[in-house]
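Of the protein chains in this complex, all but one are displayed in their positions.
Think of it as A and B in the order they're written, each chain with its own count starting at 1.
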Amino acid sequence: MGIVLDRLPGFLEPIPGGSVLITSIDAIINWSRSNSLWPLAFGTKCCAIEMLMATGAPHQDLARFGAEVARQTPRQADLMVIAGAIVKKMAMRMRLLYEQMAEPRYVMATGSCAISGGPFMYHSYSIVRGADEVVPVDVYVPGCPPRPEAFFYGLMTLQKMIRQGETIRKPGIRKKPVLAALPQGITIDDLHAQQQEMLEHDNMVDVEQAAAQKIWATRLDQWIPKPSKNS
Amino acid sequence: MSVTVRTLDELLTPPTAADSPLSTQEYFVNMGPQHPIAHGSLRIILLLDGETIRKVIPVPGYVHRGIEKMCEHMSYRKIITLTDRMDYLSALMNNWAVARTVEKAAGIETNSRIETIRTLMAELQRIQSHALWWGVLGMDLGAFTAFLYSFRDREIIGEIFEETIGARLTMNYIQPGGLMFDILPDFAQKVKKLLAYMRPMINEYDTLLSGNAILQERLRNVGILPAKDAVALGCTGPVVRASGVPYDLRKVEPYGVYDKAEFDVVVGTKGDCWDRYYVRMEEMRQSIRIIEQLIDNIPEGQYMVTKYNARLKLPKGRFYGQLETARGVLGVFIYSDGNGDTPYRMHFRSPNFNNLWAVTQIAPGWRIADYIAIQSSLDLVIPDIDR
Partner (left out) sequence: MDTEALEKLVMGLEAQCRKREQADRAAVDVPVSALEPLMRKLRNEDPLSFDLLLDHTAIDHIHEGLFEMVYLLYSTRHGHHLMVTCEIPRMDSIAPTLSDLWPIAHWQEREVFDLFGIGYDGHPDLRRLFLEDGWKGYPLRKGYTDPDMLEPA
């Protein structure tokens, strides 16, 4: 994130009307990001024909989503479309490619091989069962191979996630999906409790806080931004 | 007896530095698994002297899923689903190779309706596969428009497949004992419409790309593979036919109903990239010719000869069956120990695996840009190499 955008919330929020400006800037930046995703064509297998090649073709046109600029180098891409099975030998390279992409970066796992190992789940000694063991995945598109229309549904879901999820207050952080493998010491009940807590918090409106954010102070030094629970 | 086992790192020690400040030094360049022309994930290490290639070291294995080990736990019908995912551009032909070997080994006789439909599907898939190859060759050499044209036409063939089979890419249609589904009543009419559309399209492909002066310069007399070398290097399919050897399994050991259709085996003269290019363009035309002769008289009959969930047990022994896919000869070797319906050992003689080795013989002496033309003209599909 640039220096300007990092400091921008700090500059703008004290100003009357600043937070509205921030949310508008958020909306514009997220809208422009979601409509110009540049995929990294990481296609290893059959899904590459459908997800990367056939969607770029004239019949199902990826250009109408602004995403037909499929790059081969991760330095210029921001969406990694994992199309194909990941094998242990390739997993290290995939992680390297993911780390070479610049933030904000998104990952879409298409096809059942990238979601869970697919038809090679049993009896195979070299496959990685799911790309989310190597990189954090945002959207999963099931199918073997998924139809190009399914890929577009996944792409539009990702666009919606970008538009709703990111803000310039917390750049790069967005609502992450629940991972398949739980880290050490955390159980599914912990996750349920956490989700419950978040739901309750989001559903209960602090009237005072809401009112305070709506009042425009008449003088600049009367405006003290209330710290919200999420930041 | 001495067996010395080496590792990749030992091979990559760079040659010693040059003596005088004006002479050059050879160096290694990695065309790694993520590369625009990788067509999958193939790593090629080039030993270069300036821009001239001295040695090519292919390192496959980035899509190695262990299919042969998995086959030992799966029954023959389940193996068909795996064969789709090897060379996915000729998925129906891969299915047919395994189905044919199992039928020959188990003694199942199919009827002529099944064989005719299998032949038609295989030839349609051959046109589709060559169309994709043509588009990707154009894209690799820099002419991206070819890609758009060929995919437009691929989708039309894909619609016929989708209506009959249900899938666009991984078909799982040709089973030992017959077919998965019967064709729809308007199949013949749709295919005839497709042929009427496709024949002038191939001429349009020629107009677009084949006559282009830049393409001719990049493909003519580049990457010559003589006929004897081609056979000794184990190449099959359009690669060896372009070098002058008329080895086409559809003529030499006919299967399906190929012996009832009249078509030519397209053979090149010199074995350069241009021959490999033009052999495939002509093969598309020959495929159209085959389909035209067969489409009107599809005989009546059942589409599945055995019961669908019958367990296929093969007798004990070694069986080998082969088929001409769009890229070469796919052979299926089954060793069955007689008990159970899973093979003891299943091995796929994959055409791309054997064609890849030819690039180490052809490429040295050419430049990097020529190397791209050579590898594109060999038409490799990487998951078939790695299985």
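General observations
As a convention for this text, contacts are C-beta pairs under 8 Å (C-beta built on N, C-alpha and C of every residue); 3 or more make two chains touch, one makes a residue touch a chain.
This structure is a prediction, so every number in the text was calculated from the model and none was measured.
Among B:T52, B:S75, B:T306 or B:Q361, the one in contact with the hidden chain is B:Q361. Touch with the chain that is not drawn comes from one residue among B:P60, B:G135, B:G223 or B:G237, which is B:P60.
Touching residues on subunit A toward the chain that is not drawn are 88-89, 121-126, 129.
Residues of subunit B in contact with the chain left out of this view: 1-9, 11, 60-61, 64, 66, 68-69, 104-105, 228-229, 231-234, 236, 245, 247, 252, 316-320, 322, 329, 331, 333, 335, 344-345, 347, 349, 353-354, 356-357, 361, 386.
To be clear about the criterion, only the chains that are shown with their structure count from here on.
With each centre defined as the average position of its C-alpha atoms, the distance from subunit A to subunit B rounds to 37 Å. Listed in rising order, the residues of subunit B touching subunit A in the complex are 32-36, 40-41, 61-67, 69-70, 72-74, 81-82, 84-85, 88-89, 132, 147-148, 151-152, 154-155, 168-170, 382-383.
Contact residues on subunit A toward subunit B in their complex (touch as defined above): 42-46, 48-50, 53-54, 56-59, 72, 74, 84-85, 87, 89-90, 93, 97, 119-120, 122-127, 144-145, 147.
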